[in-house]
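Of the protein chains in this complex, one is absent; all others appear in place.
And now, chain A:
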């Protein structure tokens, strides 16, 4: 990670370099801008009136950070309460979780803490947590003090930044910070569930078990029971 050779053509670099797959999931209340952040990050676009996500949507994005290639596999989850029970399906096996709140709605910030607690209790043990205060361009409407959030993030050693999907402030930096924080030894562990290694999950017994597990109690147990296989990258 110490290398600092950044080529002039990142696209070409990405194509040739070894990629590390990083599964990231975005969590947070409905309407805080999770999908907008993902859209800004993945396609560098912004739509003012994005419809609320149904279930979860999945996107890929490759990024070079400090000379290392990362392929982000992003789960953009729905924030509505009815989908809350499904969250384990997405953060289970994730290398990082980005918890998003809306700086203009205090109530969404309060939800961050419950997400952190849930991740600490049921999430993968080494999951990198990032907290993003979105809509920071709306300074006039701010309800959440930046310093409070920052202090809280520090206290749980999470990454913190304020973002704006509208102006693209800090969006890419957020994911770069996540990439830098990933533990080295997590390298093979982190991508054990990525899409190109289907045969890892082909043990029928395991798959049956997973498809009906769920709820709050199972994720930790099922993630430990998953076959610990690794992939040469």
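Throughout what follows, a contact is a pair of C-beta atoms (placed from the backbone, for glycine too) under 8 Å apart; a residue touches a chain by one contact, two chains touch by 3 or more; residues count from 1.
As a working rule, contacts and distances are computed from a predicted model.
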Choices "Alpha-1,3-glucosyltransferase", "Small ribosomal subunit protein mS23", "Vacuolar fusion protein MON1 homolog" or "Mediator of RNA polymerase II transcription subunit 18" - which one is the UniProt name of the chain not shown: "Vacuolar fusion protein MON1 homolog"
Option from A:24, A:37, A:56 or A:165 whose C-beta touches the chain left out: A:56
Sole contact to the chain not displayed, among A:19, A:68, A:86 or A:138: A:86
Of A:35, A:103 or A:134, the residue in touch with the unshown chain: A:35
Residues in chain A touching the chain absent from view: 30, 35, 39, 50-59, 76, 78, 80-86, 89, 193-195, 198, 201, 204, 207-218
